[in-house]
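Dumping the structure here so I can ask a few things about it.
Missing here is one protein chain; the remaining ones are kept as they sit in the complex.
Take a look at chain A:
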Amino acid sequence: MKILIIEDEKDMLQNMQETLVKENYLVETASDLNAAISKVGVYDYDCILLDINLPDGSGMEILNFLKENEKTEGVIIVSARNSVDDRITGLNTGADDYIAKPFHMAELNARVKALLRRKKFDGSELLKIGNISIDTEKHIAQTGYGEMELNRKEFDILTYLATNQNRLVSKSALAEHVWGDHIDQADSFEFIYSQIKNLRKKLKDVRAEVEIKAVYGIGYKLTLT
């Protein structure tokens, strides 16, 4: 799985690279428009993370370049400018997703995985972890012992933790992903705990071979048992 990160901010680039390398992706980087275009022209990628504001031009040009050359890379726009304009123009020009800075590394990972799944680059639309398979399109999670009866939030938590398998997912990242941005600052996310508790019980019911661990009291980690 090959991913290209186009980002001019060195530290940001490094963070994203490190995160994705941990997921065993082959990650290449470009820090300006010229380098990006020459890379995109020569190689094929599965996913491109694209910063719109580049020192020598707009990232939109990459989108146009891909379109003109009929390339099928999945593109996620990464922009510090959380502006509606950027999002709409980007998505209209052929980007598949949009993520606004600042974002959690877990969120970046989830977005990349979701995109790859949608594009079927993984060979399957199903997210598999241990003996669970999760169909994110149909909202079904099951093991050989049966289907889990999950409400929307439980399903989202499971999917999110599963895409970030073995990684620490902070409560704020989880809350932002599942409950939305506006839930921020609400009571240190204590309310997440009851959902996790229910989810754990339901995982046990279908004898899932995974475990949701609380880490340092600040987040959760899903691991195989």
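In this text, contacts are C-beta pairs under 8 Å (C-beta built on N, C-alpha and C of every residue); 3 or more make two chains touch, one makes a residue touch a chain; residues count from 1.
Here is the rule we go by: contacts and distances are computed from a predicted model.
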Fill in: Chain not present in the shown complex, as UniProt names it (candidates "histidine kinase", "ABC transporter ATP-binding protein", "Glycine dehydrogenase" or "Fe-S cluster assembly ATPase SufC")
"histidine kinase"
Worksheet item: Which listed residue, A:25, A:179 or A:220, touches the chain dropped from view?
Response: A:179
Discussion item. Touching residues of chain A against the unshown chain: what are they?
Written reply: 9, 11-12, 15-16, 18-19, 22, 80-84, 101-106, 153, 167-168, 170, 172-173, 179-180, 182-188, 190-192, 194-195, 215-219
